[in-house]
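The complex is shown incomplete by one protein chain, all other protein chains being positioned as in the whole.
Coming up: subunit A.
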């Protein structure tokens, strides 16, 4: 999947959970879910479930532990889609 398309899909998934609008507007691959977007860490599991539904993939606990920013989320989704 093209990076732009993937980022826009991830943005749509993350949007309901963000607590910092400015950081969300300036979202880049380096944006951190908790530190930048101020997402409640409890909601990370909800984001995981939404990603699973959107891309029809299954994410394991290890994937979840790594998925702390946009870049790592993109990498994991791409790996799963390729797999």
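Following the convention adopted for this analysis, a residue touches a chain if its C-beta (ideal position, glycine included) is under 8 Å from a C-beta of that chain, and two chains touch if they have at least 3 such contacts; residues count from 1.
Methods note: contacts and distances are computed from a predicted model.
Not every chain of the complex appears here, and the one that does not is recorded in UniProt as "3-oxoacyl-[acyl-carrier-protein] synthase 1", selected from "3-oxoacyl-[acyl-carrier-protein] synthase 1", "Phosphite import ATP-binding protein PxtA", "Sugar ABC transporter permease" or "Carbon-phosphorus lyase". What subunit A contributes to its contact with the hidden chain is residues 16-17, 42-43, 45-46, 49, 52.
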